[in-house]
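All protein chains of the complex are present and in place, except for one that has been dropped.
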């Protein structure tokens, strides 16, 4: 990404020499753009228009809305600004599919996204292709054009649009799971085409990996894309601590339940206990007990719990209460990132460098199409296992700006900055995250009561 | 219906002679049943699965739910009890599509009807046909069978199922209108294939038709179907009164608005004024003002108001406030019924006897496929015009049991009786009501804040 | 009242002769006014400023507010209009103590009445005396003045103010009971200075008193005060029915509980069952079970249930469900009134004519200062017992206008008319009603979920 921009901005004198390189950069971007776009559409394969239209709660959005909004993002942020000849597909979509950008005018209220039976799914797909073709025209010009102002910025924004769409790919899956979980028929999104894991008779105990006191650089810098909230890179002091070698498992969570975890007020944050009582929490979201067996709703239908797999669909409150019950605590996002950096720097097994330029990330991601967390044998490497993929890991860190953070001017500045209040940071990605989307510096965030993501936890402790 | 029942119950000795007549009765019932069933399905012609799945508010239901629930009604009330060989289409539907019958076990919560993207529309249609075939088998047996116990009751319940489905035909339309009205794209359900009415330059003034003091029999008796709440027939004393010759028009409602009707607390019932304030009412539901012109959302899309047509989509509160503003009052349901009886007894124009056995009912109903109230020239007859069709007319009567009313035992008894609290009676049917469904004794009821039906008003006064 | 008015309006020429009579009328009114005013103040004897200030729910008001509002009523309705020299005690009270009169301008919101720690109780008492003195001056003028315009109207309004204040005397007691019932300390308002009733070993069975089919005149007419909603008097047709000789007792209510009445959905109106579930009703308001014994909170503290006494603190929903469970029904208000008229016309025991001019009313009222319903031996006469006093009796009648009803113009017209929606009529008065306040035609009304009044039921049935 940075290379592409540099090329466009600085290039020019040696046009003949530069041209091929420029073409390569824009061409590569186009390739990644189209791959991303097609991947989103592949996610709704086999779903009905109705499946893609209904909204199961205010926090979730219909699949159709994700399809349209990620397209709207390109239309508003890129095409409207950088492709003079662009004609909108439907002027009314600017209102319908704006999510929360105050800079871009009024919008259809979030809780009413599920009332839009029109445009139909077919219309939304046509909208996608209309925008795709325009983006291709724009990329062609970036390729051709020497010095036009804004070319670099347009390419940056297309990259942002890809990253944005990847986020919505994950949300599309988690929102769909939430929708299907409301249905007593327990619909299956994707058949489980693989042999089920047999729970181990003797589960592996949890180990803690120690880290010394250190001054560590946190946040993104250098090449490769990152969201604004991942920077500026800055130093942080860490006390000695230790991090569990793996996430907490469903088996361990059952012990918490059996020990009365959901009935012991003193384990909980005050706000958390209120939720437990007012919403009657007795287990993670999607768990139901039938004939003394715990089942969990997944995108592959309702299935018995895999006791060796990481527990998922936890609120921050639950993760925090478990840690207290276990005599440990949650790690801060700085501890987590420091550990992840060390892990990547010395992997136990060879890891490929992905397109984002970050080497060493291994794990179980959405690319596998097995949309549920899996036991140890399937992911992770090094002394710390499953740092990436399977489940997002709640950290003890509130989502706050890094020192020196300033959001970009205009609409893009609303992307992350205005949510820096009332949310906690999660790290590492999940089985619903596209593999290319994750980074050690990646900061996901949700309010502490949110449970419908693939959110789990890893324990930490002071040393 | 009554004839059919009599035949089945009393007939028997002269089987040879009776057979043809019986076959005629059951055959006629089958014919009416299938016509009703096909009519329901015709209503969703051109709608997507998504259109049929979404629920726009707690009070409304998805079209797919109406299709399924009216089928469930036959399955539970008729087939489960009277067709021993019957096998349910899907045992889980008993839970999914029960509306409110406590006698029939737990049910999917009403506000969550719109979360059921599965079963798909195609599944629901298959369910309908499964039940239809079983009903035909049952009717065949009624035809064949001389004296089998319950035959008459089964036929009665099939008739009830038809009437029930007709109610849901109307609700399907009004719920769909509500859904489409939430959509900024203002979808069109059916094209308006006729020339628009040109508003009259000199609208016809309203006249009041006087009625003397009288003792009048109210409620249903004799042949023909009626709901339990329409009886027992009983005498009521009426003081001298007068009834407007037509419903209040959109033009007159504009005067109410222009005169500050929605800003004058003293015109309103206390509960009504609270609604005006808390929900910001400034006009009937579906009215919006654009460039000084009032538009209204209809099943034919958003259209300019037809000033000569009856005003619709009013709450009881609005109807009552208007009457007070106008120096009049709403009629009681007894006054309305007494007037309707006289009207029918001496029609100005020849009227056909419809299948329900009630002569003299003319008006603009759903059968016209023009789903909006129309000006005078299109409906009504006699000194009182538009008594039937166009708009339901709010009466001043709370929905209370008639003297001697006792609901039937079992689930059927829940049909009307348990709603006799907090509701007001509306009379006369609307442009969304099937013509055959209406009767002079018909008591529709809604809570006083409900606005999404085609509900209007007719003024009355003491004499 | 009527006599007084006639005297003032028609009298005049023969002043000498008239004077004594006039003085008697105005003097009698003054005497009754002051007795009523002092009685209200006696009710707060022993209460703290805090007791009189707190509001325990939106539907209830603080005692201090009742003291002030009943005074405000005289100030606004009488003094401001009919005593030119009147100076308001505090101009801001017009806003603070208006209850719901839209004609009289904006007002302090009802749910915020309990936030007014100022004016203090002493200020409110000073306000009362200020208004009393002004009313006395006005009455003096009525006495003196021959023909002044409005004298009769002023006297009428003072009478209305007395009746209004009597209503608030009852509400002050029921609101205070509600407040004290929220307090875990279970405060005692008045010591129970009498020997407790010993529950009968063999309770008296319930009998039904038959009434023939009849045409009966309903509503108030003639001499004596009545609220506008009690008229116009009009004829009503009644079918043959029977009325229980006494209200349902606590013992009978226990049977209902023990038989699962609060767990049987099919006994309940749809709205009622929703309340049972959402609010967890398991017994009447104020009942609590401790060590297998039912206790009930009263104005004399928490006490064991008196099994022979009428059950109280029921919603309409509960009364209706009980009647259905018992195989009976609630009477209409017309049936109740017809029965009450017959009862009064032929009492079993001599009854005094009370100041309202209605003879034959016996029963247990607030004047006894025993503020809880009592068993049979203490009230009632004739074949129907306890028709008056002890508990208000829910009727099956929605609170609707009588034929020909028109509210008075101006603020007074808001007194009852604007509540004719969503409420049910109760009849007969309670142990918290001033004896002089009740009449056979008296229509009390509350929404069907209200439970904090002394509301019980009497069964009826068709004959």
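When the chains are written out, they are named A, B and C in that same order, and each has its own residue count from 1.
Assume a residue touches a chain if its C-beta (ideal position, glycine included) is under 8 Å from a C-beta of that chain, and two chains touch if they have at least 3 such contacts.
Keep in mind that what you see is a predicted model, and the values were worked out from it rather than measured.
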| item | value |
| --- | --- |
| Which displayed chains the hidden chain touches across the whole complex | A, C |
| Touch criterion as defined above, residue of C:36, C:52 or C:344 at the omitted chain | C:52 |
| Where the missing chain touches chain C, by residue | 48-54, 56, 92, 95-96, 108, 112, 114-121, 179, 182-185, 187 |
| Residues of chain A in contact with the chain not shown | 100, 102-103, 215, 234-239, 265-266, 268-273, 316-317, 320, 332, 396-398, 400-401, 403-404, 414, 418-422, 448, 462 |
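Criterion: only the chains that are shown with their structure count from here on.
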| item | value |
| --- | --- |
| Mutual neighbours - chains that touch chain B and chain C alike | none |
| Chain B-chain C separation of Cα centroids, rounded to whole Å | 40 |
| Intercentroid distance (Cα basis), chain C paired with chain A, Å | 63 |
| Centroid spacing, where centroids are CA-atom means, of chain A and chain B in whole angstrom | 49 |
